[in-house]
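Attaching a single structure in structure tokens format; questions to follow.
The complex is shown incomplete by one protein chain, all other protein chains being positioned as in the whole.
== chain A ==
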Amino acid sequence: MGEAIVVTSGKGGVGKTTTTANIGTALALLGKKVCLIDTDIGLRNLDVVMGLENRIIFDLVDVVQERVKTRQALVPDKRFDCLQLLPAAQTSDKSEVTPEAMKRIVAELKQEFDYILIDCPAGIEQGYKNAVAGADKAIVVTNPEKSSVRDADRIIGLLEQEDIEPPKLIVNRIRHHMVESGDMLDVDEIVSVLSIDLLGVVADDDEVIKASNSGEPVALHPNTKSSLAYRNIARRILGESVPLLSFEEKKGLMTKVKKFFGMRP
């Protein structure tokens, strides 16, 4: 019996889809059977980020309306056998899916997969209610800016009313130099306002955008910090305790020596 995790944020554009794709890929790398569900009916993106757009034949709405079996609509990933995607419909409307139908589909998929990651649309309306309906756990993604934290707070309040475990937080797109100069909220501040457990911190990284555009999630290649961050998040989901990555920039030998002697670098 697997578990279903919804990835949500309230605000749009904070990186829900990217996070879903990368955590899913990282979990698959660790050998877990993973199913990704895109619930953003009408504005599907997850298939594009995963590079699976041209393989879609059936979608979530077909499954909801029982035109096909759930199994038939799943799109297998081109890299991992254990990773599958249930894509959203591009031509329908969010009202075509009901929370009850989502519960049924997720329960069915839980029999077969270890993890079901549900990519939630922005907002707190029908789409959100559908996405949350079948979930056991929730991950809230936020950016280090006030409006995003405000919406995350609202979403956490709504999630508390659902029958799921307390949500975990991912702070996405942090820019170390801006935090240091005091122009960006730092992680501690965000965690203290939202008062939920931190699951991970992902730095703002050009590679993420490049990877999304090429349909290859950044977590596939271990050579960037953001990739490591996503892999660490996946390991934390599995229950390992992995320390947070440090954001310190590479420093020259001299600064290290100076620091060692307690001098100002």
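Simple rule for what comes next: a contact is a pair of C-beta atoms (placed from the backbone, for glycine too) under 8 Å apart; a residue touches a chain by one contact, two chains touch by 3 or more; residues count from 1.
Just so it is clear, contacts and distances are computed from a predicted model.
Enquirer: Can you work out the missing subunit's protein name as recorded in UniProt? Choose among "Probable septum site-determining protein MinC", "aminomethyltransferase", "RNA-binding protein KhpB" or "Succinate dehydrogenase iron-sulfur subunit".
Expert: Checked against "Probable septum site-determining protein MinC", "aminomethyltransferase", "RNA-binding protein KhpB" or "Succinate dehydrogenase iron-sulfur subunit": the hidden chain maps to "Probable septum site-determining protein MinC".
Enquirer: Out of A:65, A:95 or A:195, which touches the unshown chain?
Expert: Here the residue in touch with the unshown chain is A:195.
Enquirer: Given the contact definition stated above, which residue among A:154, A:177 or A:221 touches the chain not shown here?
Expert: With A:154, A:177 or A:221 as choices, the missing chain is touched by A:154.
Enquirer: So which bits of chain A touch the chain we can't see?
Expert: Counting over the whole complex, chain A touches the hidden chain at residues 150-151, 153-154, 156-158, 160, 193-195.
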